[in-house]
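Have a look at the structure below, then the notes.
Part of the complex only, each chain left as placed.
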Amino acid sequence: VSQQSAVEYLAHGQIPFFRLPSVSRPAPLPAGTGAVILGVPYDGGTTAEPGARFGPFQVRRVSAFVQGWHSVHRLAVFDRLRAVDGGNVVFPPFDAAAVRSRIEAEVGSALRHGVVPFLVGGDHSIALPALRAMARHHGPVAVVHLDAHFDTSGPEVWGEPVHHGTPLRHAIEEGLVLTGQLHQIGIRGPWGAPTDGDLGADHGARVVTPDEVAALGPAAVAGSIRERVGDLPVYLSLDVDALDPAFAPGTGTPVPGGLTSREALALLRGLAGIRLVGMDLVEVCPGRDHADVTGYVAAHLLYEGLALAALRVPAVRPSPPDRE
Amino acid sequence: VSQQSAVEYLAHGQIPFFRLPSVSRPAPLPAGTGAVILGVPYDGGTTAEPGARFGPFQVRRVSAFVQGWHSVHRLAVFDRLRAVDGGNVVFPPFDAAAVRSRIEAEVGSALRHGVVPFLVGGDHSIALPALRAMARHHGPVAVVHLDAHFDTSGPEVWGEPVHHGTPLRHAIEEGLVLTGQLHQIGIRGPWGAPTDGDLGADHGARVVTPDEVAALGPAAVAGSIRERVGDLPVYLSLDVDALDPAFAPGTGTPVPGGLTSREALALLRGLAGIRLVGMDLVEVCPGRDHADVTGYVAAHLLYEGLALAALRVPAVRPSPPDRE
């Protein structure tokens, strides 16, 4: 079976994502692998509270409690997808450029082998090299971006062009994102300047605030995205601070008034059918979490992303019940 | 009056539930007692994070801050009901079978004296002996079950038939629950297998997910339950993980995407008029709580359950204002 059983897990000292098979990189992924989950323990791009470097460790640990059968999509996600834990991306942590090139290389390698990469950060600066690899492989992509912030800051703010507040700026400027295909959900709170949203707006970005998600319903928001992206390749970039701090306290730049966990999960479920080509889940900061509240919702959101990929895998045979 | 005043409380070293009169079991309950609240400090049936054995202590402590006049039902709950704190059920904690038989005996004793028992766990495995006592006294009962999980797992999962993931399985198999009268609210998240819901479904269980509670509104969900149970005896089994971890972090098997505190409270209020014959409130794990957030919502949910029982007590005389 694709996941270990619960007893096997408790009996297992080492914890791969979702109790999945684990592949020590750079060993090649097994034939038939549909998705690889990679930890990216890097938070050198953090402007406020650091600690997201330990995000992959927490999400791995907590994900052991997440089962495999999707009760809404009615799908054995891990069976269908054949996902593996690919370990963490290896890099010299004080060399930001080297970090980015290693991420880009790992993501590119997965894509070349037909494997959908899922990155677990780490801070949001890791989205830039992932998008570079995406665009190199697929051409510019549609981006569904859940976040409290635009992430299109300029270099004037912190004296540095690349950090966790800028990945979308560079992605747009480097042509990695299809015009009219940036979907930013969860944006809220005061801005630094009236022009904060201009870069995205000029690129045709659609911004949906949490209040709008509540008013329209997450299913409707997801439906309109699904309609607009059609069969374009979609990259999903999920900053856990898209959620309200009540639901995700363990993050470094919280903003009150965010999505509920139910809305975020429903949003992802509502994207069923999109052609997901990659995903990152970032800014999980375990040192600021309590009772693993953030870790759990992060693991479930990652699971929903994996389900989106699984839904695109043709069912060659009826997936057998994975009992537990 | 039924509750101590606030000053008396702060001046009081020992803390009974809701500042109620306290009866050290096995002393008999005073004549006229309408409800007894019993702590059940047992978590030997826990599969993940333990610690619910200390739930009764936290709920007692926090409940001291809960007043007695129900502002929606317009009712002096404790005056009308004459509730007492019956202490904790006494058992040898390493003998699970003995634990269950002691719970069954205590609950049965209350029922025989016409007193509605309220159990504060402890883990959810304590619901099985409570339901056995219920069925012995009332015959099979309707069950309103708030939980993130079905609690109908089989023995294959953990190598043991009775633990906190199985009380409803045994209750159904032992004929303790009326067919078509299992109402499961809050169920969500991935399942272990596609068959996870089959046992309940075959018994006519109605499952309402948190998304459905939000869509229908908690009052409507409660209304449809009220209609279906009519004047049948109803047992209310409330696992605090029915709530989202943001609202109830102090629990051992949290699942994101749950009920809000407002929904859970409204659901219980919406059941006004049902014939409540017993209740458990389980899986409160104080060691994982923060700022008593879980303890407070648990105490208020317990209060709502007591209010349901109080509403069925005829008002022989106008209940006097209990001032504080």
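Lettered A and B in written order, each chain numbered from 1.
As a working rule, a contact is a pair of C-beta atoms (placed from the backbone, for glycine too) under 8 Å apart; a residue touches a chain by one contact, two chains touch by 3 or more.
Since we're looking at a predicted model, the values are computed, not measured.
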item: Assembly copy number, counted for this structure file with 2 shown; value: 6
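Convention: only the chains that are shown with their structure count from here on.
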item: Superposition of chain A upon chain B: rotation angle, C-alpha, nearest 5 degrees; value: 120
item: Chain centre separation (chain A, chain B; CA means) in Å; value: 38
item: Touching residues (chain side chain B, partner chain A) in the complex; value: 47-48, 156-159, 188-197, 210-211, 214, 244-246, 249-250, 253-258, 260, 288-290
item: Residues on chain A engaged by chain B in the complex (per definition of touch); value: 5-7, 65-71, 74, 76-77, 244, 246-247, 260-262, 265-266, 290-293, 296-297, 300, 303, 321-324
